[in-house]
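Omission of a single protein chain aside, the complex is shown with its protein chains in their original locations.
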Amino acid sequence: MTSKTAAKTSAGRFFEDFAVGLALVHATPRTIGAGDVALYSALFGARFAVQSADSFAQKIGYPRSPVDDLLAFHVVFGKSVADISLNAIANLGYAACRFLDPVYPGDTLSASSEIIGVKENSNHETGVVYVRTRGFNQDGVAVVDYIRWVMVRKRDAASPPPKAVVPDLPKAVAASSLGHGVPRLDPAAYDDALAGSPYRWGDYATGEKIDHVDGVTVEEAEHQIATRLFQNNAKVHFNQFSEGQGRFGRRLIYGGHVISLARALSFNGLANAFHIAGINAGRHVAPLFAGDTVFAWSEILDSATLPGRDDLGALRLRIIATKNRPCADFPLRAGEGYDPAVILDLDYWVLAPR
Amino acid sequence: MTSKTAAKTSAGRFFEDFAVGLALVHATPRTIGAGDVALYSALFGARFAVQSADSFAQKIGYPRSPVDDLLAFHVVFGKSVADISLNAIANLGYAACRFLDPVYPGDTLSASSEIIGVKENSNHETGVVYVRTRGFNQDGVAVVDYIRWVMVRKRDAASPPPKAVVPDLPKAVAASSLGHGVPRLDPAAYDDALAGSPYRWGDYATGEKIDHVDGVTVEEAEHQIATRLFQNNAKVHFNQFSEGQGRFGRRLIYGGHVISLARALSFNGLANAFHIAGINAGRHVAPLFAGDTVFAWSEILDSATLPGRDDLGALRLRIIATKNRPCADFPLRAGEGYDPAVILDLDYWVLAPR
Partner (left out) sequence: MTSKTAAKTSAGRFFEDFAVGLALVHATPRTIGAGDVALYSALFGARFAVQSADSFAQKIGYPRSPVDDLLAFHVVFGKSVADISLNAIANLGYAACRFLDPVYPGDTLSASSEIIGVKENSNHETGVVYVRTRGFNQDGVAVVDYIRWVMVRKRDAASPPPKAVVPDLPKAVAASSLGHGVPRLDPAAYDDALAGSPYRWGDYATGEKIDHVDGVTVEEAEHQIATRLFQNNAKVHFNQFSEGQGRFGRRLIYGGHVISLARALSFNGLANAFHIAGINAGRHVAPLFAGDTVFAWSEILDSATLPGRDDLGALRLRIIATKNRPCADFPLRAGEGYDPAVILDLDYWVLAPR
């Protein structure tokens, strides 16, 4: 009976179970409905007008409000967890993420991944797995495409290391490849007052820093509800019985929760940067736990036009999220490393009307 | 860079920033969808049949279930926060609130306000701002119209006081002006058993008091999720880091949360009073915090017919909500002031079938 049990229940893959070229079709496609949109909004507090109001979206050229880009990202990510990161120790980084097509309520998302790199760590107990994941809608159109790498436990420290393959990751997504996630818009029909800010793409300058001012405290129920909404079943987020005996003694909050909170906070200062077009790089610098209060600030790293598009421009942003520390003085470094309050360092592209 | 930063991030208006006549178009219109309705129901526990079941609503004359009146109110209120009350110390009162047209799932709400009064307080550190806010649907039809007044911090105690303007507020909304938020209904098709009570408009007598019996304990995650659902970003509700150092050492629960809880509790005793037609006056007598249990009781203040309507009648109710104190003995006064358990004193009009 025991062997049957082991066969039917998934305990998740260990480092030995990954090989370069392995292709994985992830389980449980999901129709994103009006309920997911409302719940996402209520959990993170996003206030970008395009995603909030059908009438606003329609006026500028959308058929209706698209789903928040990060909701689509998290749903796709969530599908990959059971196959990739159930035994992950840490989600180390993101690269080459592009949002390729808008997602609308009623669309059904599915996901598949390919292993593009593996490298055992020197302690022989863990290794790094590089994976490219793509999300598709019900018509098979790719809506998001990204690479992440995770540290995964080995089943057995004695098992021989695989040949190390570390993919050559781009430092950034080329601005020229962005913008497919937004239909052509009419910037003249974009109402700045309803959107919450008079500042458009051209009003932001490279090097500019913006403190997003507000702080938001996270509760256990909130991150659990959010992470289940994404059907992300990573054990560390839900099981206080086992986590209480683990590294932190606490349930660990899904890193994507921090990204969504920081993004929602960034509305205050970046209200017109309504679309995330790509993610260049990202690090979860430190863990977040329930009871902590998240703050964020942004720096404009670059500004770019998009080929053939005079409706929108791209801003490359670095957003830094902290816990239990306001960001009026833009905390980042402390000595050789990060300021101890920093929990997220994310480099991404947003689009704003011109 | 600092000046640009300050310009792009809103820290909210201070008392000096308000002048009588100032008109404000609030940001972030919002499409109210099936998800908002479900989440509102799950957060507050409303059980009024009209708002719960399309089939019930259709049978009596609605095209489908309308959105709970208070959900529409809170969404409109929420939009006004960033412009009006981000630096408010307290929401002092409500008056002249009327629900003017039903809101249905799929409707998009937007809001605008006008400043109708300002009066500096004698301490020179704060002032009272009177504001009339209106919510509109996607066709520009007003769905709710109300006045509130809030105590707002001055930026600088030394700045000169404005000429005091205190608007003449009606003690109550005239019954003759109510009922526009409900289509003509067929009271014979209204099923008392499905609605949960045999008591219709004519069964309630002025002076009658009703203990709503049940109590409900509020959690941090619940009020935060609700308040974000309304896109209300007032700092005091979300930021334990700063509130922990503040007046109460706690996050303050949005006053509207208490109104919605009390309204849901009032189903037990007022199950057929399915529509809020107007709010005459209201005071948040004391703050509510997570962990507290809310109870409520009502008194029938008045009963009125509506011009040209034999389908519905109006009841003027006073609902008193308490914390951590059952209401079997109708707590209200203690000496000169309120019973220390009272947190809400709301005078409003409901409609019930005749």
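Read from first to last, the chains carry the letters A and B; within each, the first residue is number 1.
The working rule: contacts are C-beta pairs under 8 Å (C-beta built on N, C-alpha and C of every residue); 3 or more make two chains touch, one makes a residue touch a chain.
The structure displayed is predicted, hence computed values, not measured ones.
Considering the full assembly, B:37 is the residue among B:24, B:37 or B:173 that touches the omitted chain.
Considering A:220, A:292 or A:311, the position touching the chain not shown turns out to be A:220 (whole complex). Only one residue from B:17, B:145, B:214 or B:302 touches the chain missing from this view: B:214. The missing chain lies against chain A, touching residues 1, 4-5, 8-11, 25, 27-31, 33-36, 38-39, 82, 105-106, 108, 110, 138, 219-222, 224-226, 228-229, 231, 233, 235, 238-242, 251. Residues of chain B in touch with the missing chain: 33-39, 41-45, 47-49, 52-56, 65, 105, 193-197, 199, 203, 205, 207-217, 219-222, 225, 268-271, 291, 293, 295, 324, 326.
In this section, only the chains that are shown with their structure count from here on.
We define each chain's centre as the mean of its Cα atoms; on that basis chain A and chain B are separated by 35 Å.
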